[in-house]
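A short worksheet on the structure shown next.
Yeah, one chain of the complex is gone here, protein chain that is, but the others are all in their spots.
By written order: A and B. Residues from 1 in each chain.
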Amino acid sequence: MRDLSSCSVAEIRAGIATGEFSAREVAQAAFDAIAQREPQVHAFLEQTPELAFQAADAVDAARAAGGVLGPLAGVPMAFKDNMNLQGTHTTCASRMLESYVSPYTATCVAKSLEAGALPLGKLNMDEFAFGSSTETSVFGPTHNPWDLTRVPGGSSGGSAAAVAAGMATVTLGSDTGGSIRQPASFCGVVGMKPSYGVVSRFGVVAFGSSLDQVGPLGKTVADVAATLDVIAGIDPRDCTSQNLSAGPDGKPAAFSQALEQDVAGMRIGVVPAFIKAKGVEPEVVAALDGALAKLEGLGAQLVEIELPHVAAAMAAYYVIGPCEAFSNLSCFDSIRYGYRHEGARDMGEQYERSRAHGFGMETARRIMLGSYLLSSGVYDAYYYPAQQVRTLIIQDYAQAFAQVDALVTLVSPRAAFRFGEISDPTAMHLSDMFTVSTNIAGNGALSLPVGLGADSGLPVGVQIIGPQFRDGEILRVAAALERCYDFNRLAPLARGGEW
Amino acid sequence: MYLSEKDVRDIAAYTRIGLPDEEVAAVTVDLNNIIEGLKPITEFDLQGVEPTFHPLAGLVNVMRDDVAKPGLSQEEALANAAAHKNGQFLIPPILAGGGE
Partner (left out) sequence: MKDLLSVLRDWEAVIGLEVHTELTTLNSKMFCSCPVEFGAAPNTHVCPVCLGLPGALPVPNKAAIESIVLAGLATNCDIEKQTMFYRKNYFYPDMSRNLQVTQGPVAFCMRGHLDVEVSGIAAKERQFYEGATLLDEQTGAYVAHINITRIHMEEDAGKLIHVGGTDGRISGASYSLVDYNRIGTPLIELVTEPDLRTPEEARLFLQKLRQTYLTLGISDCSMEEGSLRCDGNVSLRPRGVKEFGTKTELKNMNSFKNLHDGLAYEICRQAEVLESGGTVRQETRHWEPAEKRTFSMRVKETADDYRYFPDPDLAPFDLSDEFIQQVRARLPELPDAKKRRFIDAFGLAPDVAGSLAGDVAMAAFFDAAMSERPVLLAKPVANLLLNEVAAYLNASDVSLAEVRLTPLGLSELAGLLLEEYISSKQAKQVLTLMAESGEAPLQIIEKHGMKQVSDTGAIDALVAEILAANPDKVVEYQGGKTGLIGFFVGQVMQATKGQGNPKLINELLHKHLDG
């Protein structure tokens, strides 16, 4: 029998359509793989076999009845634990929400399920998505399937690790400053943060409302595109969601279609300032150089680009993100849901004790930082200028994309690090240095694995950034580049098994 | 230094996070380091630059029609609450010294 761990979305769908295997068999194989690998990896915070088998049976029944199979029919899928799925926990890897059970479902999850995906469960993350290593999860870290002594990246560490370990075919993550792309790079999988507004945020627990974007992680660009086709689109319940610019027929074009086009004649921007940045490992630069050479070989033209204000993106991110997070996390007050300190004399004491105990240190730090930055007087010194800087960064990107069709650059200054290796919060924040600017500007970006680092032997990725709302361009470059590499996206521990 | 330990205590009180005394010093150091790292945004000439609060590429006036739809049942609404009574969320007194 086929090793289903290595199967793509298209292969699973075709296998079910032709009767080679049933959706129920796929679900069973997925939970077998989880049973085998999860004890080492710890990507899941909750498994939902009942829901998965129920969904599998619905797919099998639809096939038996001759009905149309959804685009993700029978695809084993899992969701970052900041996405609501009715009847399951949504913990955000926080003690605050340890016992919280969602009474409703996020739009991105609902769309996946409508498309026939099999919901395997909820995935580990940094607490409330504050972090770059998944070490701040109150339920313990996720281990990088490539090297269990190393972090999977974060905050969507569980989402990346589950794919790399062959436990889920595709997963959803969220990206506020690099939280899909950096773990995808660390775990050697494809991860995409679409342009802000492409995927509805409804039902996804907010971190930074103007920065957060949901996106897919998968083994291949095609899997990511197929998933994005399903979850994208305007949602009447999210004011900031919008349809992509309409195609000639008035309908938004499918992302998957972009994969078939080649890159000959495309202008690809490179950003020298990024490569020269402090703390960037040579193997990461080498991997990028290799990718750029391959693109040139495919007939793309490389153009050097300057993004003069992007140097301030990190600072703007550490103003806007905490400010929005401070306000968004005010809802955790122990009254309607969430951790509650018992026996408080008054409401004030209950607030303080519940929030002190319910939030981890990094979360508390960001809330306090945001509260300070929004206070009167300080607002004008940081918050307002940060939003002005955002305008300049948007202009930088707009000017860049007047010259090029896409940018190809670094994802992370280095490959996956060891647990506990970075303990200083400011140093940890540098993990996001190449990713935050697209969250600030709203552009889409994708992390594509391009092999193992020459020094570390760990997966290394490159980042492809596109013009806002032209996410198909990103996928087009990614697919062309992907075809140049023969890189197995499954971590060694997941290989060779039979489902 | 941007924040004193007293400032940090005040901020913690405002955010309703009961910060233990023994953590105040460390949090003060961390926050000051982070704020130090925010300097780059103060280094540009921002005169006349409009802020972008919403990276929506010009999307405006998003509204919905005034149509009422049922929401959650009372049972669902209360399901995650640590305490409730008579269909309402139960909380300790707003001011301490209740029942005196």
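Just so we're on the same page, a residue touches a chain if its C-beta (ideal position, glycine included) is under 8 Å from a C-beta of that chain, and two chains touch if they have at least 3 such contacts.
Owing to the predicted nature of the structure, the values given are computational and were not obtained by experimental measurement.
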Residue, one of A:240, A:391 or A:468, that touches the chain absent here: A:240
Touching residue (missing chain; options A:18, A:376 or A:423): A:376
Missing-partner contacts on chain B, residue numbers: 14, 16, 53-54, 56, 59-74, 77-78, 85-95, 97-100
Residues belonging to chain A that touch the chain removed from view: 82-84, 90, 92, 97, 100, 102-104, 106, 201-206, 208-210, 236-240, 323-324, 326-327, 330-333, 335-337, 347, 351, 371, 374-376, 379, 383
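Here, only the chains that are shown with their structure count from here on.
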For chain A paired with chain B, centre-to-centre distance based on mean C-alpha positions, whole Å: 24
Of chain A, residues touching chain B in the complex: 99-101, 103-104, 196-197, 210, 236, 239-240, 242, 309, 311-312, 314-316, 318-319, 326, 330, 333-338, 340, 342, 344-353, 355-356, 359, 361, 364-365, 367-369, 371-372, 375, 381-382, 384-392, 394, 425-426, 429, 440-442, 468-469
Of all residues in chain B, those that touch chain A in their complex: 3, 7-8, 11-20, 23, 27, 30-31, 33-35, 37-44, 46, 49-57, 59, 62, 64, 72, 76-77, 79-83, 89, 91-98
